[in-house]
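Contents: one structure, followed by commentary.
One chain of protein is taken out of this complex; the other chains stay put.
Chain IDs A, B and C follow the sequence of writing; residue 1 opens each chain.
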Amino acid sequence: MTYLVIPLVKIVVILLVLILGAAYLTFFERKILAYIQIRLGPNRVGPKGWLQAIADALKLFVKEDLTPARSEKFVFLLAPVLIIVPALLVFAVIPFGPSDIWRLTDINVALLFVLGVSSVGIYGIILGGWSSNNKYSLMGGLRSAAQLISYEVPMGFAVVTVVVMAGSLSLVRIVEVQRELGVWFFLPGIVALFVYFVCGVAETNRNPFDLPEAESELVGGFHTEYSGMKWAFFFLGEYANMIVISAMATVLFFGGWLPPFPNLLAPLWALPAVAWVPPPFWFLLKVAAFIFLYMWFRGTFPRYRFDQLMRLGWKVLLPVSLANLMVVALGVLILGGRS
Amino acid sequence: MERTHLKAFADAEEMEISFGPQHPSTHGVLRLMVKVDGERILDVKPIIGYLHRGTEKLFERETYNGCIPHTDRMDYTAAVTNNQGLVGAVERLMGITIPPRAAYLRMILAELQRLASHLVWLATHALDIGAQTPYFYCFEERDKILDLFEEYCGARLTTNCMRVGGMPFDLTPGWTDRCRAFIEQFPAKVSDWERLLTKNRIWRERTVGVGVISAADAIEWGLTGPPLRGSGVRWDIRKVFPYDRYDEVEFDVPIGTNGDTYDRYLVRMEEMRQSVRIIRQCLERLPDGPVMAKVPKIIKPPKGEVYFSVEAPKGELGYYLVSEGGDTPYRLHVRPACFINLQALPEMVRGQLVADLVAVIGTLDIVLGEIDR
Amino acid sequence: MSWWDKILAFIPLELVQGLGVTGKYLFRKKVTVQYPEQRLEPKDRFRGMFGFSEERCIVCHNCAKACPIDIIHITDHFEESVVDGKKRKKKVLDRYDIDVKRCMFCGLCEEACPTKPVAIWLTTKTYETAAYERNERLYFDKVRLQTWDGVLPFPGVKAPAEGGMPEDPKAEKKAAGGEGA
Partner (left out) sequence: MAEEDKGAARASAPAGAPAGDPAAAPKAPWEDKPVTPVPHDAGAHPAVAELEAAVPGAVAEAVEMAGQVTVVVPLNRLLAACQALKEQLGYGFLVDLTVVDWPGREAGRFDVVYWLHRHRDESRLRVKVRVAEGQEVPSVTPVWKVANWMEREAFDMFGLYFGGHPNLERILTWEGFSGHPLRKDFPLEGIDTGAAIYPDVFPPGGGPVAGGGEE
């Protein structure tokens, strides 16, 4: 019985937290962008605007759901599903803490699972853009396809760097190795982290790589024709993907649930004053930092052009990640890696 | 059956996109019929006139001072320079010399307006290229300028702040101090934005080599203002045919070298600094005295014709005034800078990408109110 | 450019600099004005809602002539009265309507007004004139122009009928063509 009930409870909790989190990310994003832009941001709904996310969700629920007359109805419906389901699915393998309570499952090819599942999400964008029967959407979808091809590869190599260092594909194991080594992988893998995060931003279609939606060029890009809850799914998917990329960056490079300097400051973390802090707190803190970085980027950078983005992917990130992989592999070989 | 149109869509090699008139980055109601092959632009056909209000026809029934509010509404981001051109034309035809204080006031206001207009340009241009934040920084500064306008003439956007023969009011006490305070803090802000954009590799990639037009082509296509100077032609009405007292102040005319979007960006950024320089000199020299010349109550220029142009923020803004001796213009034609600059758009974007189209529209700094009149 | 510079150029330092600028603004004082609760006070010369004083008006039609878009409609008639045994002819205002919905607030009517203090003025600081039905609510006859029925006066400003009239022809409210100060 517990074999069934406990995972189910966990799934429900994770999904609820995730969806609520994604909804509130929109709020935080608006707030942070507003503060960067010397404005106040949403502050009318509820105390200090805290109910804004709920109000937005309600609005989207009751909004009329339009389907363009000459669209591919089934694919049009399928696209938002395709984008949100993989984004949520990834959380099955992400470890939020050291013990089994803090994760849904720990599979030994978790990293492959994450990479594989999260790239399915792009199909949602491509299909959504194609099925809308709108030229802007189509161009958005095409850009998205190009982006997918260009950025999946360097991202893979960046992740492989970590695998080389950790000697495992299991996310739990990767964090454990970081604890055992006493050094988080962002130090030896700084280049890999950079490549990974740039690719991550590109994969989630966020500024400065938000070409598929590119409001000032393609109006809304792939989601021009979407409205109501279908559009909300795209939105949720985007934010869930941001969380995924940030969570993965945390696990791969920043020691997952480990508190800062887990070995050096071990006596400090053992103090009763801080020992009660659950490990997911540190995890979420790091994720939040990455998400803040996302928003900071959005508030600062202009947008790349479609061909420049491809050039960056193929001519800069790919060679850099490859070279980095070789250097790291050599280093692991010399220092006596653990594979 | 339902699929056929999608199939036709997929097989087509060329696609025609209707860009606007409600597109977010066409700066108003510009409509472009863009023929694309993938993302590459084969041809662009601008369709304008959505904001046509018959201003030139309206001029023919207004008294000369009554025309001034109508000019506000042409280039609504630069109402002061519009007024300046019109009153300048009437004064030229009547042979009125305005008092030096009025001339300096006009210069101060016009340069403030140039700053405000360039701020709108930078804000929207950066927004088109995807940088959202400069928009708000620019509009914060622009609001300070509009506050100065409001204090001087009572309106922020449609200023209506000049009359034939001078200025309708004198400055309020303390205005010059506030103006000076503004221009003292302004260059630091420009540097901030430059830190955000000028060296930024994304910004450079998006603008360098985009929308190139050579100096010879620029003259052939009649470009004026920053688009002409960006191509390396050092030509500015303020230097060539100085009006008001521009011959008494020192300023440089910045030029670019390549004639691309990046150069035009640099030219405008430098123009902002030069405007600050002009305002500073004007504030130092602002003489006392009347602000209105002695003009008849009903303004009746003699029979004749005159063309008078000012260097508006967008380029050469000219007024061609034909008078029959009555109290309304017989014909008052406007030479709108944006209208003529926009004409070169197809030439500048052919063969480039859709994303560049947006950048080039931004760099031409068009205002549809002036294009359509 | 040496090869070292080329490698250095890979490192996006200028992007970090840009992040620094936005990071600096993140902690700056915000400029938002929370509109219905906070209102920006317009400057003294701000051209807002019309004020009109029937007792000052001498029915000269100058404002109607100065209006570039002819939205001021005035009709009058002569009234004869006997004061101290002398016959006096007096112009009496029948109708003084302003079609505010079409007004572009250029202020030329105020400049044209020959009375001192002016009988029509826009320097009322009042700008909240929005209405649901523009043909009815934004068409002001001479009574509504003075009582401001349907217009929310700017805090501290009184409607003309309640005495909110310009006291003295101040220097800045001089008509065009006046001598400079």
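To be clear about the criterion, a contact is a pair of C-beta atoms (placed from the backbone, for glycine too) under 8 Å apart; a residue touches a chain by one contact, two chains touch by 3 or more.
On a predicted model such as this, the values are computed, not experimentally measured, just so you know.
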Open item on the list: Looking at the full complex, which residue from B:I17, B:M94 or B:C153 touches the chain that isn't shown here?
Closed with: B:M94
Task: Options B:L30, B:I48, B:M162 or B:L197, residue touching the unrepresented chain - done: B:I48
Open item on the list: Considering the complete complex, identify which of B:G38, B:P187, B:P287 or B:G326 is in touch with the unshown chain.
Closed with: B:P287
Task: Hidden partner chain, residues of subunit B it touches - done: 48-49, 52, 54, 56-58, 60-61, 92-102, 165-166, 219-222, 233, 235, 240-243, 247-248, 287-290, 293-295, 302, 304-307, 309, 316, 318, 320, 322, 330-331, 333, 335, 339-340, 343, 372-373
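Going forward, only the chains that are shown with their structure count from here on.
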Open item on the list: Using mean CA coordinates as chain centres, what's the gap between subunit B and subunit C in Å?
Closed with: 26
- [ ] Averaging only over C-alpha atoms, locate the centres of subunit A and subunit C and give their separation in whole Å.
- [x] 52
- [ ] Could you list the positions in subunit C whose residues touch two or more of the other chains?
- [x] 15, 18, 21-22, 25, 31
Open item on the list: If I count partner chains per residue in subunit A, which residues reach a count of at least 2?
Closed with: 36-39, 299-301
TODO: Please give the residue numbers of subunit C that touch subunit B in the complex, ascending.
DONE: 12, 14-15, 17-18, 20-22, 25, 31, 42-47, 66-68, 104-108, 111, 122-123, 171-172, 174-181
Open item on the list: Which stretch or stretches of subunit A touch subunit C in the complex?
Closed with: 32, 34-40, 296-297, 299-301, 316, 320
Task: Residue ranges of subunit B in contact with subunit A within the complex - done: 2-3, 5-6, 9, 15, 17, 23-25, 38-39, 126-133, 135-137, 140, 196-197, 200, 202-203, 205-206, 353-358
